[in-house]
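Let me begin by handing over the structure; questions about it come next.
Missing here: one protein chain of the complex. Every other protein chain is in place.
The block that comes next holds subunit A.
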Amino acid sequence: MESKKSRGFGLLMVLTTLVAMATVGVVAVLVSIFERKQEARKPFVRLVEVNEVSTDPEPWGVNFPLQYEGYLRTADTERTEYGGNHAFTPSKLEQDPWLKRLYDGYAFSVDYREARGHAFMLHDQEVTKRVTDFKQSGACLHCHASIIPTYRRIGLEQAGEEVSEAKLAEGFYQEAVMAGFRAVSRKPYEEVHAELLRTYDGVTEASEGDPHMGSAHPVSCIDCHDPDTMKIRVTRPGFIDGIAKLARSDDPVPHLPSIQKWRDSGSETPYDPNTDASRQELRSFVCGQCHVEYYCANKMTLTFPWGNGLKVEDLEQEWDETEFPDDGGEFYDFVHKETGTKVYKAQHPEFELWSQGIHARAGVSCSDCHMPYEKQGATKVSSHWVRSPMLNINKACQTCHNVSETELQARVDTIQDRTRALIDRAAVAMTEMLDAIVMAQENGVTEAQLKPIRDLQRKAMWRLDYISSENSKGFHADQEAARILGESIDYSRQAQAAAYKLGWKANESGSNKVATK
């Protein structure tokens, strides 16, 4: 009797436990469903006011936590084989010693490292030897700092207006921004950096001595977004001038349909990306504000060379035709120390090379791969962790490419390895060309004789630099990259052969130094 009772009791306890566990499961599912439903409501509450002076990304982050978290992650240090982030990034000069000869006489031959994420861009510029040990122009801050309110302040001050924080925060004042940009572009780096520190950053009602009147920020929210509508926009004066020039050219731009539309409309007013471009185009333009070829030193205002088009020879042609405004001298970026030739320094023409590639032609913007859409809960956001698509193949590539991650990685590796191999060959050709020119100079050829060789040297170095300093190792347009490197090798070898011929003739004894080298 007693045992039967306790057995029944035990059975009930077991059943109760089972029911309890099942209840826990059901509640877990219920709560999960509830949470998912909440996520799908996409709440956005504007808790903090941001305006045209809010260069500090933190208040924006209160309103847009998901985007802000992504932006902060650009400080993370995951590396890809080509490009990426690193705490103390490896020196490219040690990795590729030929770069020292390519940049001989230019600050890049002293300090040239892999770049880090956007969050580091101002700090890393402040500490590089290129800035600490050399005189640089304030134009560098056009891209490395959130500088637009500073341009606006200087522009307004020049126009004789009294500039308060409220006035700066009021509107964009395009004309004042352009005027401020032109006013400081040729001033020394330190001077413009000091101007930057004098501009409010919108965190508090700043007064003298306030820490938020004086701290400068790297590129942040306000550089790509309208603070009232959050609309994506272009702010950089260099780009606004450059893209207007491109629109006036007759370069075919099938990947930028709004430019063709503007041309067809016969518009009198200059092409304005903020009113004429589609949202999809702007998703590339915001990157093209900085990831381009430009002149950035103090002999003339910062210039994007897009007057003839976006191909490598179009940019080269513009530089060939450019004269410095003050002395009327022919344009050059630096004098190559070893040979004395005036040469061009390619910056990082990602926008231009992308323009020649299949992805641009297919309507794929920079942001589609570098800031792909992702789901945060139920909300679809563009990832603000701007980084290599190779670290994010699922979201960056597989949205369009129905192929496995390993296969996609392999395709990219093939393109980049081939480009890398061509770069190495072009570098060998370039160094042998330099040897030959030095030999010819030692054998006493005249400057007039050297002129055509110098032209070939400039073309060869420009093309090699164009692809080696572009941040995709050929991926942005693989055939175009191969074409440019092929031309570089050709020009190097032509220059080398011409230098040998001349040097041989110049040395009357016939005992050419080539033989001893």
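Criterion: contacts are C-beta pairs under 8 Å (C-beta built on N, C-alpha and C of every residue); 3 or more make two chains touch, one makes a residue touch a chain; residues count from 1.
Methods note: contacts and distances are computed from a predicted model.
**Student:** Identify the UniProt protein name of the omitted chain, choosing among "Cytochrome c-type protein NrfH", "Potassium:proton antiporter", "Peptidase M75" or "YCII-related domain-containing protein".
**Tutor:** Protein name of the absent chain (UniProt record): "Cytochrome c-type protein NrfH".
**Student:** With the full complex in mind, choose from A:Gln260, A:Asn394 or A:Thr414 the residue touching the hidden chain.
**Tutor:** From the options A:Gln260, A:Asn394 or A:Thr414, the contact with the absent chain belongs to A:Asn394.
**Student:** Footprint of the hidden chain on subunit A, which residues?
**Tutor:** Those residues of subunit A that touch the unshown chain are 5, 9, 12-13, 15-16, 19-20, 22-23, 26-27, 29-30, 32-34, 36, 39-40, 374-375, 378, 380, 394-395, 398-399, 402.
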